[in-house]
Structure formats: structure tokens, C-alpha cells
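Dumping the structure here so I can ask a few things about it.
Missing here is one protein chain; the remaining ones are kept as they sit in the complex.
== chain A ==
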Amino acid sequence: MPVKSYLAFSHEGRYPHMIARLEQCDGVSVYPAENRNVAVVVTSSDDESSEQRVKSALEAIVDIHCLTLVFGYADPAPFAV
């Protein structure tokens, strides 16, 4: 159950476009600031493979200037014997 949060900053003049594209991504919740061009992005996936798909979708958004990871959680891997 990977859960991550990021701060997303857009390229100059691309903030509304960045927000619009983020909101179209599956598994992504977007919380735009009220008074600054910055958004909190929270991703939540069922497993590592779906997490990878979310990550790829975020990387494909060209309006994002900087995506900074703030918080990351993943279930501990099973202990191998």
C-alpha cells in the first residue's frame, strides 16, 4: 500500500495546466494552495506495480517544473527465510 506526498511546482505560466493534468491522473489527489502556485500531491496505490504506473504518469506531465518528495510509506517487505 504505497502512499507518498509531494510538493509540485510548475514552469512559469503553466500552473493551471499542471493542476489540470494532475487532477486527471488515477491514484493521485491534488491539493492546490489558495494563495501560492504550489500544490500538494498525494499518491496512493495498491502495490508496487501500480505505484510505478502513477510515477510514470507524473513524470509525463511536462508542466511540472519540480516535484519534491515529502512523505513516503510502503508496507514492509515480507521477511524472506
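Note that in this section a contact is a pair of C-beta atoms (placed from the backbone, for glycine too) under 8 Å apart; a residue touches a chain by one contact, two chains touch by 3 or more; residues count from 1.
Everything below uses one rule, namely that contacts and distances are computed from a predicted model.
One subunit of the complex is not drawn; among "Iron transporter", "Nitrate reductase", "Potassium-transporting ATPase potassium-binding subunit" or "ABC-2 type transport system permease protein", its UniProt record names it "Nitrate reductase". Among the residues A:Met1, A:Ala20 or A:Val62, only A:Met1 touches the chain that is left out of the figure. Seen from chain A, the chain kept out of the figure touches residues 1, 3-7, 29, 31-36, 38, 40-42, 44, 68, 70-71, 73.
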